[in-house]
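Only one protein chain is missing from this complex, and each of the others stays in its spot.
This part shows chain A:
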Amino acid sequence: MTKPVANTSTPTRREPPRWRRRLLRSPLAITGFVFIGVFVLVAAFAPFISPYSPVEQNLRGTYVPPMRVELRGPQGQPGLWVREVSRTPLGQLEVGQELYPIRFFVRGEPWVWWGGLLRSDLHLFGVDGPIKFYLLGADEQGRDILSRLAHGAWISLSIGLIAVTIGLLVGVPVGLFSGYFGGTFDLITQRIVEVMLSFPGILLAIVLVATLGTGLTNVMIAVGIAAIPVYARLVRGSVLALRDREFVEASRALGSRDLRIMLRHILPNALSPIIVQSSLQMAVAILFAAGLGFLGLGARPPEPEWGLMLARGREYLATAPHVATFPGLAIMFVALGFNLLGDALRDALDPRALR
């Protein structure tokens, strides 16, 4: 027996784990964090960020393109200024002469958020004058696209979180049990997983929505169920690799019960791939939900869901391209954020794995 040797590097206790340092040093991870951070903040404070209500229509504002912001006022004073852009009853775009200032932290339409927990009439910015300010333009009903995007962020975030939670809550235990015990349970669940994976990608969600019916709640359930086989497969594979390792044997020899072994010894060691997958799965869930919305199988009008907004914009692509452009950019940046983070997490948690 060799004597335990003092650790030469003498790590101090407050030093963060190595993977966290690796993660925070990676520019890809930082970029991912920034995208996700902006997304979550916009989703959480949507009514504060949006100048108007997401469903408020304005017949004089149909398809108004993104407005030009001037840096000089009527007398050349600095600041942010806009002109009124509106549609005449004949459908012509009309640009007003007068300049109105944009102000920050203004009082405007009152809003209620988080089921009544948060009430205010404060908005991040607004125009000081009797006109509407469409920073990203307006859609076919004259609704402010920025306001709709902000509220849509909340929808996307909810779908992503709920879908990943469903996938985790069902898929992880299934993978854990079928990998650990094997036998009939494993055989049956693996066949079910195989059948589910036979409907490639979004098709499984489409099949489920076709059965359950359309609507946001069903989209969350469908996208969540579509994530289950992914987790079940992943966890089962990790468990199979860990099941016969020495530390598991040791724990079993000490008389630990199966459940304790699974939860205390196997699951913590299988956590890295689960964490990586959850970040990637958020991107997948948001893309799937938007895809369903785009196909008309997801959210229903007037819900400001990004995929649905894009689908509406498709009809007027030639005359009002901004309607389809911005929701698409939003989806892409959010998915990119989660994909970047997932990649960086994989590199940080398992530096040997090549991308």
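To be clear about the criterion, a contact is a pair of C-beta atoms (placed from the backbone, for glycine too) under 8 Å apart; a residue touches a chain by one contact, two chains touch by 3 or more; residues count from 1.
Heads up, the rule we're going with is that contacts and distances are computed from a predicted model.
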Name of the absent chain as recorded in UniProt (options "EfeO-type cupredoxin-like domain-containing protein", "Glutathione transport system permease protein GsiC", "Cytochrome aa3 subunit 2" or "Glucose-1-phosphate adenylyltransferase"): "Glutathione transport system permease protein GsiC"
Hidden partner chain, touching residue among A:41, A:93, A:203 or A:241: A:203
Hidden partner chain, touching residue among A:110, A:213, A:268 or A:301: A:213
Those residues of chain A which, in the complete complex, touch the missing chain: 191-192, 194-195, 198-203, 206-207, 209-213, 283, 287, 290-291, 294-297, 307, 310-311, 313-314, 317-318, 321, 324-325, 327-329, 331-332, 335-336, 339-340, 343, 354-355
